[in-house]
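Shown here: the complex without one of its protein chains, the others still in place.
A and B label the chains in the order they appear, each numbered from 1.
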Amino acid sequence: MTTPAYPELNYLNATHGIRSWLLTKDHKRIALLYLISVTVFFGLGGMFAGLIRLELTTPAGDLLAADTYNKMFTMHGIVMIFFFLIPSIPAILGNFLIPIMIGAKDLAFPRINLLSWYIYIIGGSFTLYAIVVGGVDTGWTFYTPYSTSASNTNVLPTGIGIFITGFSSILTGLNFIVTIHRMRAPGLTWFRLPLFVWAHYATSLIQILGTPVVAITVLMLAAERAFGIGIFNPALGGDPVLFQHLFWFYSHPAVYIMILPAMGVISELVACFSRKPIFGYSFVAFSSLAIAVFGFLVWAHHMFVAGISPYAAMVFSFLSFAVAIPSAVKTFNWAATMYKGAIWLASPMIFVFGFLGLFTIGGLTGLFLASLGTDIHIHDTYFVVAHFHYIMVGGAIMGYLAGIHFYWPKITGRMYPEAWAKFSALAVFVGFNLTFFPQFILGYMGMPRRYHTYPPEFQVLNVLSSAGATILAVGYSIPLIYLLWSLKYGKVAGNNPWGATGLEWKTQSPPLTENFTETPIVTEEPYDYARQGAHVG
Amino acid sequence: MSGHVSPKSMYFTIFGALMFFTALTVGVAFVDLGHLNFPVALAIAITKATLVILFFMHVIHSSRLTKLIVATGFFFLLILFGLTMTDYLTRGIQPNGQKGSMITQH
Partner (left out) sequence: MVQQKESVTLGMWVFLAQEVMFFGGLFMAYLLYRVWYPAAWAEGSQELDVMLGGINTVVLIGSSLTMAFAVRCAQLGQNKATRNWLLLTLVLGLVFVVIKGFEYYHKFEMHHIPGADFVFHGPNADQIQIFLSLYFMMTGLHALHMLIGFGILAWIAGMAHKGRFSPEYYSHVEMAGLYWHFVDIVWIFLFPLLYLVDRVHHVG
């Protein structure tokens, strides 16, 4: 096998200079702009997490004062959720891949795509400003009336930042929906689309229908805080629980904004590395839509102890169980795809295994929290913290890393050192479990979240957790080094290093600015690995 | 799809209907219908909005996809209203079957 040549002309070197990047309309370059900015926010959020875990190694509050600690977990949540997890896979991998996967030259509205990156940066700047001038301590949920009348920290600039960034998310979703409807190559019917595209379609629905509600809610919160008008203030006849309803109407589906794209990545990778067509294609596709719709029906399970009516609690508990069904459909289909497959343990697949294990634990512990009785016992304890980290870090970030590794050769045209990648995948898996599994136990034993001190009998598990966080940090940092290294020294990848199906692997790596030299015509069914065979390269 | 050019008379008819309903809703507001005042006002507003959507915005001549998007928007709005009110309207009802006040706060 001869080493493939690195393509002379591609989107990376088509034009030069900083202006050609900052004013680009190429979806692939915008994806890289997102990659850089999102990574910066990930680093920042990780730093806050590090300080939290450092504080919690001892029972006493000896590193951070109580109010500083409050700011740390607040800013960790805000940065990680609004500025890392929500844009991560859609705005980077979705932006880069959707047009190529459907055989288009670009998204439907390239200018709006660039605009949404700028909106993200402006919103991020507001939030960074709030962090620099002293931070915010309300928790990422901004519960009223604390956030409106009690907290003396920078709620307003943070809220404005989140309000603005929301529109970046909305515009990305709008762009994806129009693109997927209108720009598919001839022959690429809905049921020939990669499942990654289906997952992003479902994600976009949530972004469009959910995000505006949190935007207006933050606006009401800002008005309440600025003028004291009483909408959420019980002293003036307002209802703080209304804020929670409106907030979780978006923020619960937002979890699916984070996990659905990761599920899309996993569907691609499971088929490729099992060398089999995905089992039950239409079930996996429609379960994405089902998750998007059901995701809007369960939000009040965050509010079981907030004073909502027992009848509403029963309804929401039942619906929360229902949303587990489409997630389970996906998981079983992935398992069935791997069954009797020729599994290739390449590094992205190790991340996939990590995802499957951690997402399953995260999903099943979610059922504990959906059960009314159990939830009252473990509400606001570390059990909840562990549960959602298993979904959002174990699920979404594992999926993100799997996707970054799988598509890195397509994005850059070069391979990374495989051994290091495998080591990183294992370090993340081990570090993650060591960090968060003890938190399930701590929570079950009754350790509440959001306190900087705890009784001494919890120390052993907390030290384990902090030690795990150190391993996790190493696991996340290594890819940064070897991926950057690979830009210059990595082996040239060729068009299709994984022998995968799909239009994105039929074009050169890195692709041309216009993606394809001529519009492709699709005649194959999706994931036709029987025909593709085990052939690689 | 939206290349369809509607006759001027159609626009005038719809405008006339909208004016009629505006007068009706103001008039009805001053008539005591008991608990029906609010539902009637809402029904008239929904009728007016439907006329604007169908004829001024040409949805009646638009693709199925456009109709689907309009329906989806309002459907999720109803989810927001419906499930939130599921909580508030059952607040006073106790699990033991006793019915308390609808307004639990005061």
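By definition in this document, contacts are C-beta pairs under 8 Å (C-beta built on N, C-alpha and C of every residue); 3 or more make two chains touch, one makes a residue touch a chain.
All values reported here derive from a predicted model rather than from experimental measurement.
Participant: Which chains here would be touched by the one that got left out?
Facilitator: Answer for the hidden chain's contacts among shown chains: A, B.
Participant: For the chain left out of this view, which of A:Leu64, A:Ile229 or A:Ala306 touches it?
Facilitator: For the chain that is not drawn, the touching residue is A:Ile229.
Participant: Going by the contact rule already stated, which one of A:Leu114, A:Ile208 or A:Val428 would touch the omitted chain in the full complex?
Facilitator: A:Ile208
Participant: List the residues of chain B that touch the chain left out of this view.
Facilitator: 1-3, 5-6, 8, 11-12, 15, 18-19, 22, 25-26, 29-32, 34, 37-38, 41-42, 44-45, 48-49, 52-53, 56-57, 65-66, 69-70, 72-74, 76-77, 80-81, 84-85, 88-89, 102-103, 105
Participant: Hey, which chain A residues sit against the chain that's not shown?
Facilitator: 108-109, 170, 174-175, 177-178, 181-183, 208-213, 215-217, 219-220, 223, 227-231, 236-239, 242, 245-246
Quick note on the criterion: only the chains that are shown with their structure count from here on.
Participant: What is the distance in Å between the mean C-alpha positions of chain A and chain B?
Facilitator: 36
Participant: Any idea which chain A residues touch chain B in the complex?
Facilitator: 181, 205, 209, 213, 234, 237, 239, 241-242, 245-246, 249, 296-297, 299-300, 308-312, 315-316
Participant: Quick check on the complex: what are the chain B residues that touch chain A?
Facilitator: 65, 72-73, 76, 79-80, 83-84, 86-88, 90-93, 95, 105-106
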